[in-house]
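Removed from the display is one protein chain of the complex; every other protein chain stays in position.
Lettered A, B and C in written order, each chain numbered from 1.
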Amino acid sequence: MDIQFSEADLAFRDQVREFFKEHFSDELAARVANPKTFRDAIVEWQKILAKKGWIAPNWPVEHGGTGWSIAQEYFYERERAAAGVPDVVPFGLKMVSQVIIAFGNDEQKQRFLPRIYHSDDWWCQGYSEPGAGSDLAALKTRAVRDGDDYIVNGAKIWTTYAQYADWIFCLVRTGTEGKKQSGISFLLIDMKTPGITVNKIESIDNNHTLNEVVFDNVRVPVANRIGEENKGWTYAKVLLAHERTAIAEVARSGRFLSELKAIANTEVSGGKRLIEDTMIQQRLAEIEIELMALEYTELRVLSGFAEGKGPGPESSLLKLKGTEIQQAIQQLRMDLAGYYSGVLQGELSNSELGHEFGDRARREYMYGRASTIYGGSNEVQKNITAKVVLGL
Amino acid sequence: MDIQFSEADLAFRDQVREFFKEHFSDELAARVANPKTFRDAIVEWQKILAKKGWIAPNWPVEHGGTGWSIAQEYFYERERAAAGVPDVVPFGLKMVSQVIIAFGNDEQKQRFLPRIYHSDDWWCQGYSEPGAGSDLAALKTRAVRDGDDYIVNGAKIWTTYAQYADWIFCLVRTGTEGKKQSGISFLLIDMKTPGITVNKIESIDNNHTLNEVVFDNVRVPVANRIGEENKGWTYAKVLLAHERTAIAEVARSGRFLSELKAIANTEVSGGKRLIEDTMIQQRLAEIEIELMALEYTELRVLSGFAEGKGPGPESSLLKLKGTEIQQAIQQLRMDLAGYYSGVLQGELSNSELGHEFGDRARREYMYGRASTIYGGSNEVQKNITAKVVLGL
Amino acid sequence: MNFNLSEEQSMIKDSVARFIADDYSFEQRTKNVAMEHGFNPATWQTFAELGWLSIPFPSSLGGFGGSAVDTMVIMEEFGKGLVAEPYVATVLLFGGLLAHSGEGEIQQELISGIIDGSLQGGFAYLERQSRFELSDVKTTAAADGELYRLNGEKTVVFNGAAANKLIVSARTAGDQCDENGISLFLIDTQAEGVSVVAYPMMDGQQAANITLNNVTGAQLIGELHQGFGLIQAVVNDTMLALCAEAQGIMQKLTDTTVEYSKTREQFGTAIGNFQALQHRMVDMFVAGEQTRSLLYRAVCSADANSEDALKDLLALKVMVGRAGKLIGGEAIQLHGGMGMTDELDVGHYVKRLMMINTTFGDADYNQQKFVKLSTQLG
Partner (left out) sequence: MNFNLSEEQSMIKDSVARFIADDYSFEQRTKNVAMEHGFNPATWQTFAELGWLSIPFPSSLGGFGGSAVDTMVIMEEFGKGLVAEPYVATVLLFGGLLAHSGEGEIQQELISGIIDGSLQGGFAYLERQSRFELSDVKTTAAADGELYRLNGEKTVVFNGAAANKLIVSARTAGDQCDENGISLFLIDTQAEGVSVVAYPMMDGQQAANITLNNVTGAQLIGELHQGFGLIQAVVNDTMLALCAEAQGIMQKLTDTTVEYSKTREQFGTAIGNFQALQHRMVDMFVAGEQTRSLLYRAVCSADANSEDALKDLLALKVMVGRAGKLIGGEAIQLHGGMGMTDELDVGHYVKRLMMINTTFGDADYNQQKFVKLSTQLG
């Protein structure tokens, strides 16, 4: 048992740090952070990463993966978070691509993977439905065979960035017999197909991230189905465990915690810095201690992966604790912002408003409520853990 | 809406304060606090209260009740707690007596009530069984009719002070048809009847409070049954709500909190008083604020009683919050005692040990674990509240 | 000792509840909030007609002469209806400062304007560095004949853009954080040198940054240098009223969540049948009832002028913050994805609750003030 890193690993760390410093400019960072310029900016950044060859670390090397060791992966994520570099949009690069690689046919791989790699297509995820949230397998969107096509009818909801998407990967019902998990197929659908409507959902952070996607007699070639008909649940399930692990956002929370310390070092109350307030100190410490633990929980998961184990009991734990920590950070940022946590800054500049982080605190806090709901709500994670891990 | 008290109420408060000061001596207090002398001392004190006429405030006046107003009852409890005067042992004076008064026949009233009033009989409660804890109605102790007697077989558990008891009131099964709540009868059993064995249970506070009471062909006259056969659950249920309210121990927690403040004012760490430690301050404040709220929750319950309402939704709440607050106080007393919280003082005097409150902290903490288990566990209270109050 | 409303109080309560049921649906409220200053002038006029704008003012100033209980009653119902109109800024803060400062001509005139609905006001007490410290005041006032000249910047002035008049705290003596040497001044928002940058807050209400650049004609309200006591008195009254509003919100959120859980089906049953969720909704209920108990405690001791009034109030404000976080968080969580949408009312109630937590200091801040009273330290 040790956490020693090799010289090569440490050299890699420095290389990553240098790369981010050189290529992720403040100007680009600002465009990524602004909801209005986010789409183009993140694509621009992802193309830079693709050029570097770092866009899809976990893919097989033959498709462009990096073949990194666990230590390299760990350092990459840590440096990325420390530099404030955003994660890639996951739906293409981390989600549907995994399913295509594992279960798609050669034609599908050749058709979709390069465009995902180069961010030529923007993907979104069609899982949840109005009546099927935590109970995902209760989904009702129907796909009925008609020659070489399926005719799809139904609606997907909470679809992040559907307004930008070229493609959506969907779970649809193709059979009604047996358990509700059987009879589900995994389809890739071109968002430009006639019959698709995207309805904006304004969320409580006053941003437009979420959508409803309605399918009205949408024709989808059977060739766009991944794997076998009615086996889609099996393919999707693999993603869910990986999604749980990703949602933990351990490295990002580390960066955010540093930001909070910096804020507490600057903001004053009654002429004293907030960092001198014992209650603020203890709240920071409580978060930091949980996060220090979670960093090692994540390493334990990673080292389990390295030994060929799938996501074990620690992955639900990562989701549960990771999201709790995120929300504690969001709450503390709100509290540090005081009255300014309530401000909708709109077009006002920081200097016009007279404040720097209140609006962001509010946006992150409000949107952050979703983290314990999506990716399998935390209640569902506890049910799973009780059953699978504790045998209850 | 107001909390103004009349001059008469305030005069009553002073009278109560004076009475406790005069009659509850430090010497008596010490004997009550010592498990070895507790029994005789509490009986001695209860006889003083009986002489004063204050032993059974809630009984009907014709049986010796005081007929106090809500304000008088409130002040009596507050002054009692503030003076460190223990509550009466509830099993006779607050529990079985209520059932006898409400559902007993005249003969039973004349036979039992005066002896309860004067603490001539010590009572204990035979509800829980090894297989029926939170699921009280699942009890299995059988009473089979044999002429003018019942023959009782079975076992009761967690019976507080059974080792001192002259009488036990029991729920026993007399019928097996229908719902498990029907078929239960309420019996009064003389502990000297042949066939009764009391087995000591040493509890985690290293004291002897709890017992198992085993019934082996115990003959109980039918005349000792309260009310109708198979209707015992109805009678017992009335007690449960009152028990919940009593377990909250709001006034006692107020006194204990004052003790903690006094301790924190005296104990030092690194040459500074613990009361100057912000974390201790905040823990004290959190408890005090919850307790301030609960005092008014209790007043709301009392004023509901005064208007003829039974224990409403606030009574489960009293039990839930009351026990949480007690445990927070117990935990803090442990933490204030530091290393001494682990000491089993035994026969050592405070000066030999060099410490004053560690042993008590431990005893109260350990025994206090029971408060969220007995009287209907807090989980059961939440089930009840969800169903009855929230309609779930 | 009783916890019942008087007949008059029950009438106020019913009147507000009826207005909300009939004329203040969530859809209507959404329209009101979208109006120029974040509220509907016609609705405000209705408030005036129903007499609600007069409730806290003494009868000598033309008011209803209401007690803390009366204000509690109206605010709790406002909370349930998520009323966005600037009752707190105009009536409780601006009007409260006037009413507490005397009964002169200015007070008579302005308060009658408040009561008849023609005057909007606000209280500019925050500065960029002040956080929750009401005594941290850098804005200055200098005598200029009988009147004063103001310079400085005030931030997050609730109702600042709609207000015709503002009361501004300014330093007339002492150091930046001294309680002594703060005075209050009445200014006209149309006066030269006053510039206003308005913005919406997350609860739909509006606030503004107010820059004061050699603003002349400011009238002293209350005594010179002694404004802090006045501020404290009015802030405490208002804090109590906000807690009553929060109580209404918490009850509404708990009720809404319980009802939603009875209808939302997952895994073949209403989610309200899941025991883990039941226990959490019980925790919401318990937190709400504990807050209600402290609310009753604080209004009773306010009306009785008890020596514990401030301690009771601080305890209440702390619990409103803590219980509000629990109840607001669970309300969104148990609504699942629906809780994330701005179309549903739940998020809006939660945001108002969060704003109330922050106003006049959050739970942690007020707990530290409570500690000082409770332990007699410092």
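The rule is simple: a residue touches a chain if its C-beta (ideal position, glycine included) is under 8 Å from a C-beta of that chain, and two chains touch if they have at least 3 such contacts.
These numbers come from a predicted model, not from an experiment.
Student: When the whole complex is taken into account, which chains on show are touched by the absent chain?
Tutor: If we consider the entire complex, the absent chain touches A, B, C.
Student: Going by the contact rule already stated, which one of B:Gly147, B:Pro194 or B:Gly346 would touch the omitted chain in the full complex?
Tutor: B:Gly346
Student: Of B:Gly65, B:Gly133 or B:Pro221, which one is in contact with the hidden chain?
Tutor: B:Gly133
Student: Which of A:Glu259, A:Glu288 or A:Glu356 sits in contact with the chain that's absent?
Tutor: A:Glu288
Student: Residue-wise, where is chain A in contact with the chain that is not depicted?
Tutor: 1-5, 70-71, 74, 261, 275-276, 281-282, 284-286, 288-290, 292-297, 299-300, 303, 313-314, 317, 320-321, 379, 382-383, 385-386, 389-392
Student: Can you list where chain C touches the absent chain?
Tutor: Touching the chain left out of view, chain C contributes residues 274-276, 278-279.
Student: Residues on chain B that touch the omitted chain in the whole complex?
Tutor: Contact residues on chain B toward the absent chain are 128, 131, 133-135, 138, 157-158, 201-204, 206, 210, 267-271, 279-280, 327, 331, 334-335, 338-346, 348, 352-355, 362, 366, 369-370, 372-374, 377-379, 382.
Here, only the chains that are shown with their structure count from here on.
Student: Which whole number of Å gives the spacing of the CA centres of chain A and chain C?
Tutor: Taking the mean C-alpha position of each chain, the two centres sit 38 Å apart.
Student: Roughly how many whole angstrom separate the Cα centroids of chain A and chain B?
Tutor: 53
Student: Quick one: which residues in chain A touch 2 or more of the other chains?
Tutor: 279
Student: Counting only residues that touch at least two other chains, what does the list for chain C look like?
Tutor: Chain C, residues with two or more chain partners: 367-368.
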